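Every protein chain but one is kept in place in this view of the complex.
By letter and in written order, the chains are A and B; residue numbering begins at 1 in each of them.
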Amino acid sequence: MAVIETKDLTYTYPGATKRALEDVSITIEKGEFVVLTGPSGCGKTTLCRCFNGLVPHFYGGKLEGNIIVTGLKVSENSIHELARHVGLVFQNPENQLFALFVEKDVAFGLENLGVPRDDIRKRVDWALQMTGIEDLRERAPHELSGGQQQRVAIACVLAMQPDVMVFDEPTSFLDPLGAQKIFEVIGELNKKLGITVVLVEHRLDLASRYSNHVIVMDEGKVVLDGEPREVFNSETARLIGVGIPKATRLSQFLEKSGVHLGRVPVTSEEASHILKEVLRRD
Amino acid sequence: MIKVKDVSFTYPNGVEALREVSLTIQDGEFVAIMGQNGAGKTTLVKHFNGLLKPTSGNVLVDGVNTRKMSVAALARKVGFVFQNPDHQLFCETVEDEVAFALRNFGFKERTIKKRVAWALNLLDLTEYRKTSPFMLSGGERKRVALASVLAWNPKVVILDEPTIGQDHKQKERLRQFIVQLTAQQKTVVIVTHDVEFVAECNPHVVLMAQGKIVAEGGAKQVLTNPDLVTQASIVPPQITQIFLELADLGLPTDLIDIYEAREALLNFLEANP
Partner (left out) sequence: MSVFDGLRFRRVSSPIHQLDPRAKFFYVCVMFVIAVMFNELLPLILLFLIQIPFVFVAGVQREWIRSLRGAAFLAIIIFGFNFLFSYLYSYYEPSYALEYSLAMALRFIVLVESFSVFFLTTSPDHLGLALEQSHVPYEFCFAFTTAVRFVPVLAEEAQTIMDAQKARGLELERGNFIKRIRNYIPILIPLIVNAIRRSLELAEAMESRAWGATEKRTNLYMLRLGKPDYVLALMSVLMLVLAVYVRLSIPVPRLAMILRI
């Protein structure tokens, strides 16, 4: 069942001359882990904001074409209505946390929705547990590391129990281990809870191990849409200049030199596994 | 030349950020200071232009103790490009922004005009000369910040986390730009935790953890050593990850570059048909 469906989606920010999105038509099925990528300014951030209605309701401007998210028409539903079904986690962890301590922040969305107190308590505890930050409950956001803050932001959105969670470059400000931890948490949410994930990310090598659907955008248009292996291995991806995983690049180099590996690896583990087979064989 | 001798630094709030760190950076070197967030990398480089003075130990820039020099005087030699360009930009035009430091350092107006034109051209910003820096995109603002530092032609250029938020193409441009700078005999110091970027640049690497330097050496030596990488809480480059698993087949494990990796594999296949 399609949980997000867009047809010929076109959008221009108010006062802008160039289109931010042009004829974007994609389908995202329930339970998928989608990686959305492309060079800076390609429209991936704008597309994310269409999923929960920030575009067009918060930014204004004209949204043409159709977009239906969890059965709701985005243009006809308010942001707070869509927020019940789609959660958005942003790039900068600091600017998503407003309360003076973690627990209050996680409860914020539920308080806005008017959820009864006992339910808030249960959901907050559950969200803190799922993101592994129960011990940070009473801490002030300013005392936390970037990675911890980002996990709090994820818990804040998770507590609202959305069907879809969209992550806009959530690991930009984090170091590699912090980033890995975030990907693990997101992977768990997708696998264990069946939440559909849309992850905007440049570091494809880190994200590729979790995803089963990759969409590449350039200049407002969708240029590639399909299975990770196909997308990373394609010539178009290389020409656009996205950060194709080195594992895939290496296999492309070897293919050009006449070494056939059989399968296209997207992660380092896959690459070493395949290479071991091929080299042992010879 | 920058000499760091047994430097320890504790912040006013009591956090011990550096513990007896010693390091020498020669003129014209390209150094990457790596480690996880909180390891002390930025604290260390802030000693190079005098923003921080050591709690104990000494930092000597071209033989002069930084305690004896003002930040402005040291900044003439050591340019520092901060991570977030929005912490610097305040002028009405890009031109003024690039000229700001030159005016502070007392350059003559004629020289300023020439330098500004040169810096803007270097970073492809000439068309934005009269634009407000606030109207530019994130990547363009980063270039303005870089131009404003290069304009006064410092001997040393420090880049603090220059790859954050940059896409693949932008990082490639940055890498080529750094190569240009080193070709001009500038000393380039980057502070980063982006292992892939460092693997592609192949600089001299200084690895830090918890306020201490845990390793120093070529990128190939340091980043392919699993113990050091774990100690500093970073991850090895992707190519290294692949080859660490292939060690028992007799392939080299100190590879970080994809071209060398291809060569190694092709050689192996030729040797073992």
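One rule holds in what follows: contacts are C-beta pairs under 8 Å (C-beta built on N, C-alpha and C of every residue); 3 or more make two chains touch, one makes a residue touch a chain.
Just so it is clear, the structure is predicted and the values come from calculations on it, not from any experiment.
Visitor: Among the chains present, which touch the one that was left out?
Guide: A, B
Visitor: Would you mind spotting which of A:L54, A:L72, A:L177 or A:L279 touches the chain that isn't drawn?
Guide: Within the whole complex, the residue contacting the unshown chain is A:L54.
Visitor: Please identify which residue in A:A2, A:I79 or A:V278 touches the non-displayed chain.
Guide: A:I79
Visitor: Out of B:Q36, B:T66, B:Q88 or B:T192, which touches the unshown chain?
Guide: Answer from the full complex: B:Q88 touches the omitted chain.
Visitor: Which one touches the absent chain: A:A20, A:C156 or A:V214?
Guide: A:C156
Visitor: Which of these touches the unseen chain: A:Y13, A:F108 or A:W126?
Guide: A:F108
Visitor: Against the chain that's been left off, what residues of chain A make contact? List them.
Guide: Within chain A, the residues that touch the unshown chain are 49, 52, 54, 58, 79-81, 83-84, 87-88, 90, 92, 94-101, 103-104, 107-117, 120-121, 124, 140-142, 156-157, 160.
Visitor: Residue by residue, what part of chain B touches the chain that was omitted?
Guide: Counting over the whole complex, chain B touches the hidden chain at residues 46, 49, 51, 70-72, 75-76, 79-80, 82, 84, 86-90, 100-101, 104-105, 134, 148-149, 152.
In this section, only the chains that are shown with their structure count from here on.
Visitor: How many angstrom between the C-alpha centroids of chain B and chain A?
Guide: One centre to the other, that is 29 Å.
Visitor: What part of chain A is in contact with chain B in the complex they form?
Guide: Interface residues on chain A, with respect to chain B: 38-41, 91, 145-146, 169, 172-178, 180, 202-203, 205, 241-243, 245-247, 249-250, 253-254, 257, 259, 268-269, 271-273, 275-276, 279-280, 282.
Visitor: Using the touch definition from the top, list the residues of chain B that touch chain A in their complex.
Guide: 36-38, 137-139, 164-170, 172, 193, 195-196, 233-235, 237-239, 241-246, 249, 251, 258, 261-262, 265-266, 268-269, 272-273
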